[in-house]
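Worksheet: the structure to be examined is printed underneath.
Shown here: the complex without one of its protein chains, the others still in place.
Naming follows writing order (A, B, C and D), and every chain is counted from residue 1.
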Amino acid sequence: MKLSEKIIEGLLWLAATITILVTIGIIWVLLSGSIPFFQKVSIIEFITGTEWTPLFAKKEFGILPLVAGTFLTTAIAIAVALPLGLTIAIYLNEYAPARLKSTIKPVLEVLATIPTVVYGFFALTVVTPFLQGFIPNLAGFNALSAGIVMGIMIIPMISSLSEDAISAVPKSLREAAYGMGSTRLQTAFKVMVPAASSGIIVSVILAISRAVGETMLVAIAAGQQPRFTLNPLVPIETITTYIVQVSLGDVPHGSLEYRTIFAAGLVLFVFTFALNNLSFWIKKKYQEKYD
Amino acid sequence: MTNSTRNRIKDKAFQVFGIFCMLIGLVFLAALLINILSEGLARIDWDFLTSLPSRRASRSGILTAWAGTLWILVLTSLIAFPLGISAGVYLEEYTKKTKMASFLEINIANLAGVPSIIYGLLGLEIFVRQMGMGSSLLAGAMTLSLLVLPIVIVTTRESLKAVPQTVRQGSFALGATKWQTTWLQVLPAAFGGILTGVIMSLSRAVGEAAPLVVVGALAYVPFVPSSPNDEFTVLPIQIFNWTSRPQAEFLVNAAAAIIMLLLITFLLNGIAVYLRNKQQKKIKW
Amino acid sequence: MKLEARDINAYYGDFHALKGINVAMEEKTVTAFIGPSGCGKSTFLRIFNRMNDYIDGFKTEGEILLDGENIYAKNVLVDELRKRVGMVFQKPNPFPKSIYENVVYGLKIQGMSNKAALAEAAEKALHQAALWNEVKDNLNKSALALSGGQQQRLCIARALAISPSVLLMDEPASALDPISTAKIEELIHQLKEQYTIVIVTHNMQQAGRVSDTTAFFYMGELVEHAKTKTIFTNPKDKRTEDYITGRFG
Amino acid sequence: MKLEARDINAYYGDFHALKGINVAMEEKTVTAFIGPSGCGKSTFLRIFNRMNDYIDGFKTEGEILLDGENIYAKNVLVDELRKRVGMVFQKPNPFPKSIYENVVYGLKIQGMSNKAALAEAAEKALHQAALWNEVKDNLNKSALALSGGQQQRLCIARALAISPSVLLMDEPASALDPISTAKIEELIHQLKEQYTIVIVTHNMQQAGRVSDTTAFFYMGELVEHAKTKTIFTNPKDKRTEDYITGRFG
Partner (left out) sequence: GGNSKESNGTDDNLTGSIQIDGSSTVYPITEAVAEEFRTEAPDVKVTVGVSGTGGGFKKFVRGETDINNSSRSISESEAKMAQENNITYLELPVTYDGLTVVVHPENTWASTMTVAELKKIWEPAAQGKITRWNQIRPEWPDQEIHLFGAGVESGTYDYFTEAVVGKSHASRGDFTASEDDNVLVQGVSTDKFALGFFGYAYYVENKAKLKAVAIDDQNDTNGKGAILPSPETVKNGTYAPLSRPLFIYVNSKAASRPEVVEFVEFYLDNANALSTEVGYIAMPEEEIKKQKQKFQEFVSGLKK
C-alpha cells in the first residue's frame, strides 16, 4: 500500500478510536468520583437505603428514593408510549396509504425533536393545571404529568422504530398472509408483529433507556424531593434531577456532595448501559435472522 | 354473524383505533404549539431579541442566550464534524469484520444511548476541572461535541451504506485505491446524507440543557460572549431559568424564548429534510 | 371459462404496466406466462387475486371474470376472493412458525378451531403437496428449517388447505435446485386434475413441460396466447420467436 | 495463454464456493461462463481482477496467471493489476457524475491531468464503445440520465479508457432490452480483435452467439470447458446437457 494511503487510514482510525476514549473517560470519571464516595458510604447502604439526604446534616445515602422516582416517571411514560406507539406503528404499516404514512411519520417525529425543556414547560404550566381539574390532590410538581408528557415525547421512538422493524419483515410474508385471505388486522397481529417482535422489543427498550435518562422534563415538572414512593401524585426526584439540582448549586469540587452526583451518575449509567446493550444484542440476533 | 364478517369488523375497529392513537399524538403536538404560540408570540419583538437579561420580565431579552447558542453551534460543528465523519468513514469503508470493529460498533451504539447528563458529568470533570477550562463556551461545546459524536458517526455510516457497492466496485475496477475511491466517489455521493445527519445533530445540540447545566452554564450572564473562554448561557437554559420562576410574566418570556428555540430547531430539521429529499430526487440508483 | 381477463389495463402511478390484455383460461388447465424480465407477467398474475390492491398508486381497468363474476366488482370481498384463488410465490415464504401452524393458518383465520378437523385438513393438504411423508414426524418443527424445495411445497400445501379452485404460481421453481424443480413440476401435473393453474416462469423449457397453453408478454402487452406446442414450434409474432430462440432476455 | 487459472479454490468463510478449478484462455478470444444461479460464475470471474479482495472472510487458493505471472503473488499491486484487467458489471454502474468525468476517471486517478490528452482519450474510448455519436454533444450531462443500454456502453468505455488487455463482463446485457443487447453483443465481436474477453451470461443463446469457448459451472465446480459449438451440440457431462436443454435453472 502507498504511504499516503497508510497515513490517511491511520488518521481515520484515530478518529474512530476517540469514541473508545470517550467511553473510557465516562467510566473513569464516574468511578473516580464514586470510589472515594464508596469508601465513606457502604455500597449495601447505598443500594438498599430508603432515605436520600446527602445534603443535610443528618446524611442518609440510600439511592432507592431516586431510583423509585426514576422508575415511576419511566413506567408512566412507557404506559403511555407503548400502546400508542405500537398501535400507530401497526396502523401506519398496515392501514395507512403511503401518502398519509409519509406525512404522518415525520410529523410525529417532530415530537422527538422538540427540546425537552419545552416539554417541561408544557407539563408544568399546562398539563399539571389541567390534571388538577380532575385530581384535586395532585401536587404542582408530580410524577404523573411529567410521565405522561414524557410518554408522548417518546411515542415516535416506539412508533418509528417499530414501524421500521415491521417494514423490515420481508414483503413476501405479508403477501403470503394476504394471499391466504387474511384481513389487515390478522396480517398485522398473526404474522407481521410476531416476525418483527425483536425489533419492537428493541424499540421499547431504547424508549425505556431514553426515559430513564431524561433530565430537563422531570427536573422542571416532577419535583426535587427524593421520596421512596410509587405515588404519582406527589413531588418526587429522579436520579437525573438530583444531578441537576446539585449542579445548579455549583458544587464545591471534592466535597462529598460533589461525589454523590457521580455515584448517582454511575447508577444511571449502569441502568442505561444494561438497557442499551440488551437492545443491541437483540438487534444483532434479529438482523442475523433475516440476512 | 359469520366469522368472516366478524373479522372484517375487528379490522375496521382497529383502523379507527389506530387513527385515534395517531390523533392523540397530533393533538398533543398541536396543543403544545398553540399554547406556546399564544403565550409567547406577542412577547417577541426586536427588543426581546436584542436585550440583555433583566430582573424585570418585560425588559428582559434573549440576546445573550441566542448569542451563546450560536457560539455553541459553531464550536460544536468545528469539533464534532471532522471527528465524526472521519470515524464514520473509517468504520464503514476501512474496517473488516474484526473483533475490534464490532467492539467499536457496540461502543458507539452505547454512547448514543448514554443519557446527556452523563456527558455533562464527563465535561464537568474533564474539561471544566481537569483541563481547567472553567464553565466556558469551549467546555460546553466540547461536551456537546462528544454528545453528538455518535449521531454524526451513525448517520455518516448510514449515508455511506446507501451508496451502492457498485460505485465502489466501478472505481476499484478502474485501478483506484481505497482512498481515491472513498474521496472521489463515495463521499461525494454520500454528501447529502452526511450533511443531513450533521444538521440533525446540530438540532439536537441546540436543544440540550442538561449537560450544560452540569458544566455550569447557568450564571446570570449579562453580556454577549466574545471568545470561546467566556462564560455563557444558551436558549434552553434561559428557558429553564425562566420556567422555574413563579411570576407569570417570566413564563411569557419562557414561551417567547421557546418559540425562538423551536424556530431554530425546526429550521435545522427542515433544512435537513429538504436536503434529504433533494438528494433522493437527484440520485436514483 | 374458469378465468377471463377483459381489456385489462394496469398502471403503477403514471407507468402503464399492462396494456389492453384479453385472455381466457379453461378450468383444470395449466397456463404459463412467459416473457422477458419486467414485461408485466407478475403484475398480471397478481391481478387475479387482487394482490396489487395494497400497492400505492396501482390502478386496474377492465374486468376479471372468475366463474363468470367480475372480481373487481364493488361488492366483492377481497379476503373471500383470495380463499378461492390461492397463490404461491417465487421465493418460498413460509411463516416463521411450525410446519403445522403454516398449513392450518388459513383455516384458523377463518375461525376454524376444532383440533381434529384442523389436523385432518393439514394432513390432506400436505399429502396433496407431496410433502406428507417427509414431514409427518416433524410437524412442530420450524418451517424455516426445511430445505428450499420443501418450503415451496409447504407453501403450496398452505395454499391448498383452504381449498381454492384456482392456483396462481409466480416462478415457483426459480429459486430451487434441479431435483426440487422436478418435484414441483410433477406436482403441478397432479394438481391440474383439481385446480385451474396459472404459472409464471422464465424457463421456457419448463413452460413447455408443464403447461397446456402459453401466453407471451412483452413490454406490458400480451403478444401471443396459444397452445403451448404452437407457441414453441410455430409462433406467429416475430418478438415471440426472438424470445423463444434466445435473441434477448 | 493469456489467462490461466490453476487449482483455484475459493471460500466465503466456511462456504466452499469454488472447487479446484483449472481453466486457460487464449489471447483475443471470448470465453463464456454459464451455469445456474449461485454456481460461482461471478465469484470466479472476480478472481481475475482480485475484486473479491475486499469481501470479508473471502479466501482464494491457487494461482491465476496473467501473461504467465501469478496475480496473487505477494508483490503484485492490486490497483496496477486492475488497470490491466478491466471489468464491466451486470447492472450498469456509472458514477453519479458527467459522462465525461466517468470516462476519464481512470486516467485522472493515474495522475493524468492534461486536458487535451484526457479529452482525446475520452473520445477514443467512447468511439470504441460505440457510444460517441450518441453522446458527443452532451458530454457534461449526468451519466445517470442515459438509458440503461447507453449506461452499460459508457461503463465499457470507462473500462477501455485505461487500455486494459483483458475485459471481464458479468452478465453485461442481462438488464437490457433486446436492441441494447444486440448492440452490446456486436460490440463484443469488435472488441475481440484487441482484447481478451471473459463473459458471464445466463442466456445460453447469447453464449452461443458471442463466445469462442464456453465453461459450464455447477455448484462451484467447472463441469466442462470446450469450444462453444461442442458444448452446445455435444456436451460430455449429463449435467451440462440437462442445463442446456432447460431441465433446470
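Just so we're on the same page, a residue touches a chain if its C-beta (ideal position, glycine included) is under 8 Å from a C-beta of that chain, and two chains touch if they have at least 3 such contacts.
Quick caveat: nothing in here was measured; it's all calculated off a predicted structure.
Among the displayed chains, contact with the absent chain in the complete complex occurs for A, B. When you scan A:Ala75, A:Ile201 or A:Leu248 for touch with the missing chain, the hit is A:Leu248.
Checked against the full complex, the candidates B:Ala31, B:Leu52 or B:Ile271 give a single residue touching the omitted chain, namely B:Leu52. The missing chain, though absent from the display, is touched by one residue of B:Ile36, B:Ala176 or B:Val221; that residue is B:Val221.
Taking the complete complex into account, residues 51-53, 55-60, 124, 128-129, 136-137, 139-141, 223-227, 234-235, 245, 248-252 of chain A touch the chain not shown. For chain B, the residues touching the chain absent from view are 52, 54-55, 219-223, 231, 244-247.
In this text, only the chains that are shown with their structure count from here on.
Distance from the chain A centre to the chain B centre is 17 Å, each centre being the mean of its Cα atoms. The mean-CA centres of chain B and chain D are about 46 angstrom from one another, to the nearest whole unit. Centroid to centroid, with C-alpha atoms defining each point, chain C and chain D lie 36 Å apart.
Of all residues in chain B, those touching 2 or more other chains are 7-8, 177, listed in ascending order.
Multi-chain contact residues of chain C (touching two or more other chains): 79-80, 109-110.
If you check the complex, the residues on chain A that touch chain C are 97-99, 170, 172-173, 175-183, 186, 190-191, 194-195. Listing the residues of chain B that touch chain D in their complex gives 96-97, 164, 166-167, 169-177, 180, 184-185, 188-189, 283-284. Residues 49, 51, 54, 56-57, 79-83, 86-87, 89, 91, 93-97, 105-106, 109-110, 144, 155, 158-159, 162 of chain D are the ones that touch chain B when the two sit in their complex.
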